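Of the protein chains in this complex, all but one are displayed in their positions.
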Amino acid sequence: MALYTETVMDHFTHPRNVGEIPDADGVGEVGNAKCGDIMKMYLKIKDDRIEDVKFETFGCGSAIASSSMATELIKGKTIEEALAVTNKQVVDALGGLPAYKLHCSVLAEESIKAAVKNYYDRNNIPYDHSKFPDCEHCEGGCPMV
Amino acid sequence: MALYTETVMDHFTHPRNVGEIPDADGVGEVGNAKCGDIMKMYLKIKDDRIEDVKFETFGCGSAIASSSMATELIKGKTIEEALAVTNKQVVDALGGLPAYKLHCSVLAEESIKAAVKNYYDRNNIPYDHSKFPDCEHCEGGCPMV
Amino acid sequence: MVYADNAATTKMSRTAIDAMLPYMETHYGNPSSLYRLGQEAAEALQSARETVAACLGCTPREITFTSGGSEADNQALISAARIGERKGKKHIISTAFEHHAILHTLKKLEKEGFEVELLPVDPIGTVTAQQVADAIRPDTCLVTTMYANNEIGSILPIAEIGAVCREKGVLFHTDAVQAAGHLHINVNEQNIDMLSLSGHKFHGPKGTGVLYARQGIPLTNIIEGGAQERGKRAGTENVPGIMGLAAALKEACDHIGENAAKVSALRDQLIAGLSQIPHSALNGDPVHRLPGNVNFCFEGIEGESLLLLLDQAGICASSGSACTSGSLDPSHVLLAIGRPHEVAHGSLRLSLCEWNTQEDVDHILKEVPRIVAYLRSISPVWKD
Partner (left out) sequence: MVYADNAATTKMSRTAIDAMLPYMETHYGNPSSLYRLGQEAAEALQSARETVAACLGCTPREITFTSGGSEADNQALISAARIGERKGKKHIISTAFEHHAILHTLKKLEKEGFEVELLPVDPIGTVTAQQVADAIRPDTCLVTTMYANNEIGSILPIAEIGAVCREKGVLFHTDAVQAAGHLHINVNEQNIDMLSLSGHKFHGPKGTGVLYARQGIPLTNIIEGGAQERGKRAGTENVPGIMGLAAALKEACDHIGENAAKVSALRDQLIAGLSQIPHSALNGDPVHRLPGNVNFCFEGIEGESLLLLLDQAGICASSGSACTSGSLDPSHVLLAIGRPHEVAHGSLRLSLCEWNTQEDVDHILKEVPRIVAYLRSISPVWKD
């Protein structure tokens, strides 16, 4: 097997939705302290639906590809649907990742959740904290890896 | 380096003076218990001179070549001269032997001495025993190796 | 030239060379590298691993590439010893006629405090599963017996020995260096936990080998360093060599039946012909025998002279195993089957491959009797 699937390489070399949304409604930033990678997700939300999404990533090829794929998976979806996206779905959509790179897809899942959490917090929307990763904990090394 | 010099191979494949002298005046047989090789030397002696010499050898290539070379070195020589032939001379005449094969040339030196000793014994000629290898000891492994 | 020393090493096949050349000439990437040139090499390695696994009936993850049969043997034994040690089991069973790669490693383990029991070999050169069963103790951590002997060609009842070990819960390793590519191998059917093989014994490259270790058996590194081979064998992978080994093994396994039929027919002619020589005796099991192996003792003959004269007659053969030449001691294998010292010195091994021909056999059958007769004629100990 090549290191990465064609889909990974495609999303890595031509990442979708890369950049910043200056007037985002929710922004989430997560990182993995071990590998040093950082992912930032910007959401534009209207009527509980993700109207636009952009990301910035400092990280490896699969981190960039995972963020790109994650934005594709949630764009136009409801918040509910976006929160349901798992790292496994990201990996599957990418056609697989090497075992030691699975944590990169976890970053993508977490960055979505972090951005939604930020949106909830900004708008004082109550939510079930147990459903969101503890981002400070995460900064100290992703607990899901 | 090839295993054996050209001279060794020549004497091995075309051994000089191979065979038996049925009416020999002296016969010597020596062996090396470790490698199992046995060398037998037949001398025809006239007026203290080695008129004819033949050998039979059960042994490796360098044992056969050493016996052949040894017969060449002593043929026509006086007994005194024959006794002075050392394994080193045999080795030199052969253009060298591998280190772990030097003992084969020792067999050649010893077989000459054993044959002369046999000639002395048969003819009740007194000799200095210390100048001859102890053949029984030799059967138990050549002391000179 | 008649090459009849295939147990010492083989001529590489065109298939093996052609499998290597691209990795020497253009696909030279390091398999650990990220870029395509490196990843292509990693893919090639993986495909070689799959090929080898298919030949042994195991999974690719169970294959570790080494620098040869000796390294594989060493690592197998050291690994099993470490596992045993952790459980307080320090008894190892092997046989008296193993290759030195096994025997010397066992010596090393003995110095460390392991108790090594070498099973005696019977006169036709085999060891039974019953002997193994009788020797196994509660503190036995490893049984290692060769699949087929490199000198006298006898084939051991590996599947049965494996079954005995499996039943008693003891690790079973087999040195299959002489068997791989020549005899059927299936590590599951044959209850083999660990197995060693060497590339150059089946027309593959020298300096390449394989250690199979059943999933779950932790290997101990004998070469430490980078994380190659799942961290179990450090060093930049010999990609060309591995590709050559895999191609050669596959080719051998694909033709194993027809090669065996062809080679054993030639072998049997040699055995029949050489048996005509007075005071000759076949060494090794006449029935359970490597297809290419012929081994005789000729009384009154010294092995080296015989080999040198055979060489003059254009025949490459050996006496005892190639790697013991340079030593004066007669083969430990021939001593193990009970040949006396002086007879053991006069052995001849001819080992054939599928490229040997009827003409080769005819030539051997013409030359060996002539040379044996000549050497006896100049021997002081032989008078008929």
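Going in written order, the chains are labelled A, B and C, and every chain counts its residues from 1.
Here is the rule we use: contacts are C-beta pairs under 8 Å (C-beta built on N, C-alpha and C of every residue); 3 or more make two chains touch, one makes a residue touch a chain.
Fair warning: this is a prediction, and the values are worked out from it, not measured in the lab.
In the whole complex the chain that is left out makes contact with A, B, C. Across the entire complex, the residue among C:A96, C:C316 or C:L335 in touch with the chain not shown is C:C316.
Touch with the chain omitted from the figure is made, among C:V116, C:I223, C:L282 or C:L365, by C:I223. Across the interface with the omitted chain, subunit B contributes residues 1-3. For subunit C, the list of residues touching the undisplayed chain reads 1, 3, 5, 8-12, 17, 20, 24-25, 28-30, 32-38, 67-71, 73-74, 99-102, 104-105, 107-108, 198, 200, 205-208, 221-228, 234-241, 304, 307-308, 310-311, 315-319, 321-327.
Along subunit A, the points of touch with the absent chain fall at residues 4, 9, 12-13, 15, 18-19, 29, 34-40, 56-61, 63-64, 100.
FYI, only the chains that are shown with their structure count from here on.
Per-chain CA centroids place subunit A at a distance of 91 Å from subunit B. Per-chain CA centroids place subunit B at a distance of 41 Å from subunit C. With centres taken as mean Cα positions, subunit C sits 55 Å from subunit A. In subunit B, there is no position where the chain touches two or more neighbouring chains simultaneously.
Touching of two or more other chains is recorded for no residue of subunit C.
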